[in-house]
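Omission of a single protein chain aside, the complex is shown with its protein chains in their original locations.
All chains are identified by letter, namely A and B, in their written order; residue positions are counted from 1 within each chain.
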Amino acid sequence: MSLELIATILGGLTVGSALMVVLSKHPVRSVLYLVLTFFMISANYVMMNAQFLAIVNIIVYAGAIMVLFLFVLMLLNLSKENEPKTGLFAKLTAVIAGGLLFVVLIAVFKDGVTLAQAPGIDGNDQGLVQNLGKLLFEKYVVPFEISSVLFIASMVGAILLAKREKQTID
Amino acid sequence: MVLASIFQSGVSIEFYIVLATVLFCIGAIGVLIRRNAIILLMCIELMLNAVNLLLVAFSTFFGKEQADAQIFVFFIMVVAAAEATVGLSILVLAYRKLRTTDIGLFNNLKG
Partner (left out) sequence: MEIDNLIFLILVLPLLGALINGTIGKSLPKVVVGVIGTGVMFAAFLLALLVFNSNDEIHIIHLFDILSFNDLLIKASLQVDALSIWMLLIVTGVGSLIHLFSMGYMSHDKGYYKFFTYLNLFIFAMLILVLGSNYFMLFFGWEGVGICSYLLISFHYSDAEKGMLNGLAARKAFIMNRIGDLGLLVGLFLILMQFGTLEYNEIAYKVLMEGIEPTSAILFGITICLFIGATGKSAQIPLFTWLPDAMAGPTPVSALIHAATMVTAGIFLVVRSNFLFEMSPMTQDIMLYVGLATSLVAAFIALRQNDIKKVLAYSTVSQLGLLFVALGMGAYTAAMFHVTTHAFFKALLFLGSGSVIHAMSDEQDIRLMGGLKKYIPITHVTFLIGTLAIAGFPLLSGFYSKDEILAHAITHNPLIYVILMVSVALTAIYMFRLYFLVFHGDFRGDDHAKKHLHESPANMTLPLIILAILSVFGGILNLPGIVFEKGTHWLSHYLEHGTVGLNRIQIEHLENSKAMLLMGGAVALSLLILFVSFVIYVKRGTTAKTDNELNGWELASSKKLYVDELYQFLFVTPVSWLSNQLFRIVEIQILNKSISGFTTMIARSGDVVRKWQTGYVANYLLWMVLGIVGMIVYYLIKF
């Protein structure tokens, strides 16, 4: 099997699962399809030798964020019958708008990108963990530290927002 | 690695550009179509992932020894995680007030 075939099939599966995310009527199924999409994208990363990102994608996205979504979904106890329905006109408008966006973005990229140059067989080592780690802790250490502050902020925010208000007794 | 020699195959950058754009537009359509707020947030995550894919593709095909784009992808994931957290907590709060996640009913700002 050539690499192109694998790449094409992988791409098709990605698009297919993304479509199912959007089109599925059952919210839990939507979530599961999204998890599948993330797995496909991670496979793509592996094909491009971005190993670290592939693993991180699965751990963070599919593992943490999607679980969180599922959590909330179960908390709200939504089901297929409670799912709100959009009108036909709104769907049509949305598809047209999305289609327009696609066309425009393709038009942008059409003339702007020259063909890639093959760097050689062993040239694609940048995605390896040790290379990425070196870059992260040498050049981008400040954003790395600041991202920890970001996490603290979001954690505090989430807790404050979701806290139950104290019931005052008049 | 053998698997990593995608260059010697005929897969071009245009393929990944189109793929990322398609995923992005599917996410955009999902944002516009779906009325459940949680699914809406999920479609936004899909859009973010499409962008990540594009960035990684570019870093693979164009950056020889530089992996800056992949660092950027790393930080996008960081921000996405934080944003998903806060977004969901806001959603829970809104659900407590309004008893529904249908964004068609969140119209208190109606002028």
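List of remarks:
We take it that a contact is a pair of C-beta atoms (placed from the backbone, for glycine too) under 8 Å apart; a residue touches a chain by one contact, two chains touch by 3 or more.
Computed from a predicted structure; not experimentally measured.
The residue from B:I17, B:L32 or B:A50 that touches the chain not shown here is B:L32. Considering A:A64, A:L100 or A:V129, the position touching the chain not shown turns out to be A:L100 (whole complex). Residues of chain A in contact with the chain left out of this view: 86, 90, 93-94, 97-98, 100-101, 104-105, 107-108.
Hidden from this view is one chain, which touches chain B at 28, 31-32, 35, 103-104, 106-111.
Rule of thumb we're sticking to: only the chains that are shown with their structure count from here on.
Here the CA centre of chain A is 4 Å from the CA centre of chain B. In the complex of the two chains, the chain A residues touching chain B come out as 2-4, 7-8, 11, 14-15, 18-19, 21-22, 27, 30-31, 34, 37-38, 41, 44-50, 52-53, 56-57, 60-61, 64-65, 68-69, 72-73, 75-76, 78, 83-86, 90-91, 93-95, 97-99, 101-102, 105-106, 109, 113, 115-116, 118-119, 121, 123-124, 126-127, 131-132, 135-136, 139-140, 143, 147, 150-151, 153-155, 157-159, 161-162. The touching residues of chain B, counted against chain A in their complex, run 1, 3-19, 21-30, 32-36, 38-39, 41-43, 45-46, 49, 52-53, 56-57, 59-68, 70-71, 73-75, 77-86, 88-93, 95, 101-102, 104.
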